[in-house]
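Just one protein chain is left out here, and the rest sit where they should.
Coming up: chain A.
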Amino acid sequence: MEDKKNCTGPLMIALQYNDLFDLDSISTSTDTDALPKGRAFTFMKAVQTVNERLVEQNKSDCLLFEVILISKECSEEIKTKIVESVKHYGLEIGKFFFCKKEELINTLQSNKVKLFLSTERDDVYEALHTGIPAALLYDQADDHVFNQLTVIFSGDVIGFSEDSLDGLSEFGFSETQIETIKTAKICMKEFAVLIGQMRRRFGQENSPLCTCVLTSWGSRNVCASALKTLREWGLDVDEAFCLAGAPCSPILAVVKPHILWDGGLLNMS
């Protein structure tokens, strides 16, 4: 039996409702029972798969994912629709929060959210800027597999030294951006530690959780530094990519991550 005192879970992830459901196609949707599926759907399914496999191994495992849904201001009608839709699709959403945009950061902080996921880069960046762990919910193709959750950590954020990060100003990064990147590293650590614990519940092969390092700017030695650091944090990643400046979009299109921790570094045009 898992000692409650040693329980480090759950790993709370916050999603925004407009990522879970596609509100733009409501008018064209034929399904009147539920809102149309949005970009976070495959992520939800993958998270549920990981939880199922964790529980399979240990019924009383408390280090599980828990997803909460954050909605900005909306009508009572939409609120009901959201809750009903979640039930309709069998999604495991722990809590619902309906709050104003200004309250978003507070809501995330007070609920000890370990990760705020959004497809909106500006939202992710803003959250990171205030010290909230945030990563990009990578836009998934419809045909993505559901049986594995893929997380990418930025090798640049983790592997670059303090001095090298300061040197990014020469490449056009602002002071604010550099500070945010440094904050992102701290946020990444806590998340990586938890993911590392989760990852170790499974073997090398047939794991429902896949972890990767992507070094976009740095050299192979920056990537090596990231690998070492992640290992110190308790996470031996499965895949590693070092691009040394080459565009990352083609590689991301093959890896198809769900969670992309880039700290505001990756230009994905």
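In the analysis below, a contact is a pair of C-beta atoms (placed from the backbone, for glycine too) under 8 Å apart; a residue touches a chain by one contact, two chains touch by 3 or more; residues count from 1.
The definition used in the following text is that contacts and distances are computed from a predicted model.
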> Can you pick, from "5'-nucleotidase, cytosolic IA", "Aspartate aminotransferase", "AP complex subunit sigma" or "1-aminocyclopropane-1-carboxylate synthase", the UniProt name of the chain not shown?
Replying inline: "5'-nucleotidase, cytosolic IA"
>> Going by the contact rule already stated, which one of A:Lys87, A:Lys100 or A:Arg121 would touch the omitted chain in the full complex?
In response: A:Arg121
> Which one touches the absent chain: A:Ile132, A:Leu227 or A:Leu260?
Replying inline: A:Leu227
>> Tell me which of A:Glu92, A:Glu190 or A:Asp238 is the one touching the absent chain.
In response: A:Asp238
>> Suppose we count only contacts with the excluded chain; which residues of chain A make the list?
In response: 121-122, 125-126, 171-173, 177, 203-205, 210, 212-213, 216-217, 219-221, 223-224, 227-228, 236-247, 250-251, 253-254, 264-267, 269
